[in-house]
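Accompanying notes for the structure given below.
Complex shown without one protein chain; remaining protein chains in place.
Our next item is chain A:
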Amino acid sequence: MSYTHALLPPSYVEIEMADESLFDFLHMEIVSHIYKEQQSSKGEMDNKDRAVCVSVLESMGFRVGQGLIERLTRDSPSFKDELDVMKFVCKDFWTKVFRRQVDNLRTNHQGTYVLQDNKFSLLTQLSSGKQYLDQAPKYLAFSCGVVRGALSNLGMDSVVTAEVSVMPSCKFQVVVQKL
């Protein structure tokens, strides 16, 4: 846990999740709550219900991502180009939010980027293989929103999706929308 001394100048403030478990547990409960809410009004969940849940989670993440990026880039210089922004997301942003760096960034240089994280922090406790694979998307929706929100406040409108084939490795696809 990190804290700041009242007499230190603001530049010494470090952003650290006070205890990672706090967010992990809260996130688990948020996902569970949203799915329960959607289910109680219908009884059975169909694909449309699932899509609603995913989109609610994603929009929550969006707002969080927007706020986080303001906080994290407070003292950084402005970015040269899109690729620079993505590199920042893969390194500094990912480290602060997901506790490690993205392992692999690929792009087609035409606005599509694939970020691969081989030990995505929200999946590591789920399984290390195929078990619970069908449940993984529920726990990725919020994070997709966080990435989209962060990019949005850096001036990049995008669509962010995630796919998992073997846990805890996960690929986020960012497609930047050109106006």
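Basically, a residue touches a chain if its C-beta (ideal position, glycine included) is under 8 Å from a C-beta of that chain, and two chains touch if they have at least 3 such contacts; residues count from 1.
Note that contacts and distances are computed from a predicted model.
Asker: Can you work out the missing subunit's protein name as recorded in UniProt? Choose among "Rhotekin", "Trafficking protein particle complex subunit", "Acyl-coenzyme A oxidase" or "Signal peptidase complex subunit 2".
Answerer: "Trafficking protein particle complex subunit"
Asker: For a quick check of understanding: of A:Asp24, A:Asp49 or A:Asp92, which residue touches the chain that isn't displayed?
Answerer: The missing chain is touched by A:Asp24.
Asker: Out of A:Val52, A:Leu72, A:Leu126 or A:Val175, which residue would touch the omitted chain in the full complex?
Answerer: Of the listed residues, the one touching the omitted chain is A:Leu126.
Asker: List every residue of chain A that touches the chain not included in the displayed model.
Answerer: Chain A touches the missing chain through residues 21, 24-25, 27-28, 31-32, 125-129, 131-132, 135, 138-139.
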